[in-house]
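Each remark here refers to the structure printed beneath this line.
The complex is shown incomplete by one protein chain, all other protein chains being positioned as in the whole.
After this line comes subunit A, so read on.
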């Protein structure tokens, strides 16, 4: 290994022919689940993003095939129930899924076929990572990739609870959580994600987040010139922006794309659970336990005295209860 890989700026480049060192290092991690003090990385990687242009997607599922192939997963063969989604939902073996919606545009009365590639959005403020109780099971790199470290995963499902997009799936086989990695293992060696590489219409592209935003804006301009007045970018601020972003022809109505959340954010319930409940709960339990232990050691206790033993004896020996009551 003579050199380390460059940071990838496109998914189109071909892989190097020489062995090449990883450029996504443990020291590039900025957040670690259930870990308070993460050392400040000595470098800041360029923020990356995958742009999914929904208006260019033809629903061919090459991205799904590429994802399965690269990640070497084996999604179960299911039965056809008359819908295009295959499999029917994200699974521990299917990290990305084309979701198909048939939507009648009330303004034009046209049927629009909205196809959205679903999968992890790689939030800047990841709800999964916030909810995770297992140290080191979820990490975030300084380039924005949120990755699950399966060795540390305990399969509790808290990431499912924390995720605003309903993405992680827990395997019934090894009881570990799975989702899109943004092909962190490819990015580490200078390659873009497999889905972006495979996409025949370049509806999926990959690069630095700045480049992707610029590209998205070009696409939006084009869409607006063709009558999609509400075309826009989906990079939701509620989760600090995401590293998977969409171009939507109807960006004013994300929910028509198979319930893409209009304004995703980490639920206040999750924030309350991981915030004040934890801090106040620990404090209250700690004070109660220590207080009880100290008082238990130093107090004399509530003791029974000799007269009371004698009184009981008289009561029990007495002929009747009435007599026994008068001492």
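Things worth noting here:
Assume a contact is a pair of C-beta atoms (placed from the backbone, for glycine too) under 8 Å apart; a residue touches a chain by one contact, two chains touch by 3 or more; residues count from 1.
Throughout what follows, contacts and distances are computed from a predicted model.
Of the candidates "Acetolactate synthase", "Transcriptional regulatory protein WalR", "Indolepyruvate oxidoreductase subunit beta family protein" or "Formate dehydrogenase subunit gamma", the chain left out of this view carries the UniProt protein name "Formate dehydrogenase subunit gamma".
Although one chain is not drawn, the whole complex shows that of A:101, A:149 or A:315 it is A:315 that touches it.
For the chain missing from the display, the contacting residue among A:9, A:60 or A:156 is A:156, taking the whole complex into account. When the missing chain is restored to the complex, the residue among A:34, A:213 or A:256 that touches it is A:34.
The set of subunit A residues touching the chain not shown comprises 34-36, 133-135, 152, 154-158, 160-161, 163, 166, 170, 175, 267, 269-270, 272-273, 277-278, 281-282, 284-285, 288-289, 292, 295-296, 299, 301-306, 308-313, 315-317, 319-321, 324-325.
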